[in-house]
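A single protein chain has been omitted from the complex, and every remaining protein chain is retained in its original position.
Note that the chains take the letters A, B and C in the order they are written out, and that residue 1 is the start of every chain.
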Amino acid sequence: MKKIGVFVCHCGLNIKETVDVVEVARTVKEQNKEVVFAQDYIFMCSDPGQNLIKQTIEENNLDKVVVACCSPTLHETTFREAAKEAGLNEFQLEVANIREQCSWVHTDKQLATKKAIKIINSLIEKVRLNDSLEPVEAPMTKKALVIGGGVAGIQAALDIAEAGYPVVLVEKSPSIGGHMAQLSETFPTLDCSQCILTPKMVSVAKHKNITIHANSEVDMIDGIVGNFKVRIRKKAPYVDPNMCTICNDCAEVCPVWVPNEFEEGLAFRKAIYIPFPQAIPATYTLDIDNCLGLSPIACGKCREVCEANAINYDSYDEIIEEDVGAVVVATGFDLYNMEKMQEYGYGKYPDVIDGLMFERILSATGPTGGQVRRPSDGKVPKSIVFIQCCGSRDPEHHNSHCSRICCMYTAKHAKLYKHNVHDGNAYIFYIDIRSGGKGYEEFIQDSVEKEHIIYIRGKAAKVFQEKDELVVWGVDTLTGKRVEVRADMVVLAMAMVPSQGTLDLAKKLKMSTNEIGFLTEAHPKLRPVETVKAGFFLAGAAQGPKDIPDTVSQGSAAASKALALLSSDRIFHNPETALVVEEYCCGCGICVSVCPYGARVIDPKKKIALVEEVLCESCGSCIAACPTGASQQKNLTDSQLSNMLNAILKGVS
Amino acid sequence: MTDPLKRQQTLRIRSNIESDDIYKAIVKISQQDVFRCYQCGDCSSGCPVLEFMDITPTALMKLCQAGDWETILDSRTIFICASCLQCSSRCPKGIDVAAVVEAFREIKLRAGETIRRVQDSPLNRAGKLPPIALVSAFRKYAGV
Amino acid sequence: MEILYYPGCTLKNNATNFEESALAAMKHLDIHLKELDRWYCCGTVFSMAQDNLMLKFGAIRNLIRVAEQEQDRLVTLCSMCYNTLRRANAFMRSDPERLRKVNDFMYLEPQTYDGNVRVMHLMELLDQDYGFERLKEKVVFPLNGLKLGAYYGCMLVRPQEFSIDANYESPDIFERMLNSIGAEPLDFLYRLECCGAYQTVTDPEVTCQRTYAIINSARRVGCEALVTSCPLCAYNLDQMQEETEKLFADFESLPVFYFSELLYLCLTGRFKQEWYPKHHVDPKPLLQEKNLINEVVV
Partner (left out) sequence: MPFEPKIVCFLCKWCTYAGADLAGTSRLTYQPNSIAIRLMCSSRLDPQHILEAFKKGADGVFIGGCHPGDCHYQNGNYKTLRRITLLKRMLPGLGIEPERVNLIWISASEGGRFAEKMNEFTDTIRRLGPAPRALS
C-alpha cells in the first residue's frame, strides 16, 4: 500500500476564511486509507512550510504527496523541488487548487469546504497512479537564427555572434539595413542614420560567426526549442557576390527602368541593381520579375558586359536547411497603406507623400540629393503641412494603436525642412504630442521656440489640390478656430503596422499576434522579448511600434535571452509525454495524423505507433484520438482520469 | 445669453454624471457613448458651418463629458448644425456626433423651447421656400 | 424596365423641372418610372433621435405602399428622400423589436412591414441596372466641352453605410455618369460639403456663405455649371445666389442643373422652355454658347 501525505495550506486567511482547513485535513484522511498523514499549515510555501513537507516525507516514508493550496501555476515547482530535496521523485507530488478555484470564488463556507475535499480527493486519485519520471533530455544546437536584417536583427545577430555562437541572418530584400538605412537623420540628436548604421552593417558582413542569406525567406521551422530545423528559401542568385566587383556596368546597359523600392518609388532603378551604395551583401541583384528575360534572344546585355563574369543565368531558387537552437524574430514594420486615407487624397495628388518618402527627400543620398523638392514638379516647397496620426488612433476606420514615433519624426521632418529651406513654413496638425523619450520633449519644444514651427491642435479634415497648391482644412481646437492652409506639399505621418513579412511569418509559424498583427510577447511587463513558443524571441517593430533606441535595446535583450538558452549544453523537456501500450496498438496511424509535432511515427518493423519523446509537447491530442486506448499520457492516463471522476462524483448516484 | 464682455466662464463639472437626468436623456436619445471621445478634433475640422457656431463640436463633446449642460443648451451650435454628418462619418471612435447634437436639440424642443421660429423666416414671407426646406426646418426647429 | 418611383414633395412644385426631365429622359431609355400610389412625405430629414419611432413613420408608410404593390425596390430622384427612406428602412430592420412595435402601431395597414424594400437613387439604378456604358450608346447629343462640377452634397454619401458610392470620401459615380453623356466633370473642393440645408429658412446668411464658397471653388477649377440631385441643394445653390450677391460684392453667378435635365438634353438635344424659369441663373446662354440646344424654332 502506498503512503500518501496531504498538506492543506491556510494561505493566511485566504483559504482558511472560506474553507474549514482542519475539517478538510481530517476528512481527507478519513476517506482515503492510503493517506497516512494529513495536516493543515498557515503558509505551505514558506520555508517552515516546505520543511514540514520534507520532514514528513522523510519521517513517514511517504511515496506520494498532495499539497492543497493555490493554483499549480504558482507553486507547483516550489513544492516539487522540496519533494525532490527529500528524496521523492518530483512527479510524485501534485497540487490541489483550493484557493483560486475554491476559497476565492465561493462564499458559503460549508459548500466550499465540501468542494475543497473533492478537489483534494481527485488529486489523491491522480497521484496514486503517478509514475516517477525523469525529464527528457536532448542536446542543444548552439546556433541561432535571426529573421529580419533591420537594425533589430542586426543588433541581435551581432550580440549573439560576439558571444561566440554562430548566427544565421535571413533577410527578405537584397540588403540588410531595413528601414533605418532609408532614414535621413535621427531624432533627437539629428545624427545621420546611415552614418551610424553602416558600420554595424559592415560588422555583420565581416563577422566570422554570421552567415547572411539575403533575398531569402524562412519557409518553415520544425522541431522544438534547442533543436529547430529551419528551411530557408533563397531566391536564385543570378549574381555571384564573391565575383561581383560592383562596377555598375550591368546596370548601365540594362534597358528596364522600374520604381526603386529603397527610394520609396521617388526614383527609378534598373532590373539589375544595387539598392543603395552601402548595401550588404555588396553585390548586384537581378530582379527576375522585371527582367526582360534570361535568354540572349530576349536581352542578355548584362551578362555580356560583366567583365568579372559574375552573372550566371543558370541559377535557381535554393532551399537551405539549418539546425538552430534559438530563433529571434525581427521582421519589422511597414507603413499603413496611404490609399486608405481617401480624404487626404493620396494617389490622387503626387505631392501628398508619407514619412518614409520624405525621409528619402531629406536624405543626402536621396533622389533629390538632399534638396527638399516636391515630387510633382521639383519645385522647392515654400510651405509644408505635416499631418500626424494618419491611420493611427482610429479604431473606426483604421488602426486603434498609437504609432509612437510619429510625433518625434514629424518634428524632426519639420526641423530638417526648415534647416533646408530657411524661409519655408512648416505646419503640424497634431492631436497630442507624445515625447516620452530621453531628450524628446526638449526636441519638440525647441522646434517651436527656435524654428517657429506652427503646431495646430486638431486632426486635419481634408486635403485638396487646387491648381498647384494643396488646400488643407482643419481646426485648432485650442482656439476653436477653423484653419485653412495652402501648402506646396503634404506629409502624412502614416501608422506603423506589422510588415507583410511579419504577418506571413506569424501565420506560417503559428505565432500569436494582436488583432492588427504585431507579435505577442510572453508577458507584457515581465517577459517582453520572449514568446509563448519556447525558443522564439522578439526584437524590434514586429512586436509593436518602436523608435531606434528601443529597437536596438530589444535586439540586445532578445540576444541575451537567446544566449542564456544557447549556453546550456542540454535541454530538458517535460516528460509527461504520450506513451504507447504496445500490445493494444493496431498501427492504424490516427495518432500520426493528429500530432502537430511529428512526434508520433509508425515503427516500420513492429507496425505499431511510437512516440518521439523529444518532439512530444504533451498536448494529449493523440491519446483522445486513439481508438484502442494504446496511446496514453504519462501521469494522466485514462485510468487516472476515470479515478478522478470517481472522486469528484463520489456519493452522487 | 452670450456674455457681451466675452469673458471666459468656469467649466461646470458634474460628479456622478451617470445618474444625471440630462446625461441619461442624451444617452437614450442619441444611443451614443460620449466618453469614447478623445478630443482629436476631426469633427470640428470637417464641420462646414463651424464659423457660425459659438462652441465647436469637439468642445461640445468635452462639455458633455464634464456635464456642463447649461453651456451646451444655451449654445447656438446645437441649432446651427445642419446634420450633414461629416463629423459622424469621420469620427475615429465611431461616435455619431450629429446624433449627440440632435439629442440636445431634442431636449430643448421637448421642453418646448426653441430659439428659432420658422414662421419668422424672411424668405418664407416672400413665399419662395420649397417645401423640402420648410419641412426640414420644422422638424429640426419645432420638433414636429 | 418598370420600377416604382417616389417623387417627394418638392418635385411636385418648386422642382417640377427635375421630375419632368427625369421621367422624360427615362422614357428615352425605356425605363418606366411608375409613381408610387398614395405616397406621402418621407419626413425630409431622418431624425437621429433613437427613442422616438413616430418621426420615422412617414418613411415607413411609403415603404409599406411599395410592399403592397408586391415590389421590393423603390427609386427616388431627390437625394434627401433617398437618404431618409433608406435610413428609416435600415433603422427598422436592425431591430426586430422595433419592427414589431411599428407594425403593432400601424395595425390598420393592410400589410405588415418587413423591412425588405431596397431604396435606390436613380443614379444607382442607371449605374447598376442600366449601365453607364449603355447610356453612353444612347446619347445622341453628347454634351461635349461642357465643364461641370458634380455636386454630391451630403445625403448621397453620408452616413457612409448608405453612400451610393462605397468610396464615400472620394466617390465617382456622379462623374462617371457625366462622362458617359459627354460632359467633362471637374473635381472641386466643395463637392462633398454641405450647402447649409434647412439653415436657409432661419439663417439665410449661413447658406449664402456656403453657396459663395461652393460656387467659388467650382469656378476656380473652371466649372461652367454645377449639377445636383437634390432640390434643397438646388434651391440653396441656385435661388440663393440672389441673396449671396447682396452679401458678397465679388460673387459671380453660375448656373445649376438637375442631372436629369442634362440627361434629357443629351438624349433629345432639347431643354424645355418651361424649365428655364425654374432656374434663378439662366442656363440658356451657356447652353447656346456650347451649341447644345438643337431646338427648331417654329
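Keep this in mind: contacts are C-beta pairs under 8 Å (C-beta built on N, C-alpha and C of every residue); 3 or more make two chains touch, one makes a residue touch a chain.
What you see is a predicted model, and the numbers here were worked out from it, not measured in a lab.
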Q. Thinking of the complex as a whole, which visible chains are touched by the chain that is not shown?
A. A
Q) Hey, which of A:L111, A:M220, A:M243 or A:L478 is the one touching the hidden chain? A) A:L111
**Q.** Candidates A:A163, A:I196, A:I320 or A:A625 - the one touching the absent chain
**A.** A:A625
Q | In chain A, positions touching the absent partner | A | 71-73, 97, 99-102, 104-108, 111-112, 114-115, 118-119, 122, 510, 512, 532, 576, 594, 596, 617-621, 623-625, 633, 636, 638, 641-642, 644-646, 648-649, 652-653
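Operating definition for what follows: only the chains that are shown with their structure count from here on.
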(Q) Report the chain ID whose CA centroid sits closest to the centroid of the full protein CA set. (A) A
Q. Considering A-B alongside A-C, which chain pair is linked by more C-beta pairs in contact?
A. A-B
**Q.** Rounded Å distance, chain B centre to chain C centre (Cα mean)
**A.** 27
Q. Where the centres are mean C-alpha positions, what is the separation of chain A from chain C, in Å?
A. 53
Q. Which residues belonging to chain A are in contact with no fewer than two other chains?
A. 343
Q: Enumerate the residues of chain B that touch no fewer than two other chains.
A: 51, 86
Q | Residues of chain B that touch chain C when the two form their complex | A | 28-31, 48-49, 51-52, 80, 82-86, 88-89, 96, 98-99, 102-103, 106, 116-118, 120-124, 128-137, 139-141
Q | Contacting residues of chain C [partner chain A, same complex] | A | 167, 169-170, 189, 217, 220-221
Q | Of chain A, residues touching chain C in the complex | A | 342-343, 345, 348, 464, 466-467, 471
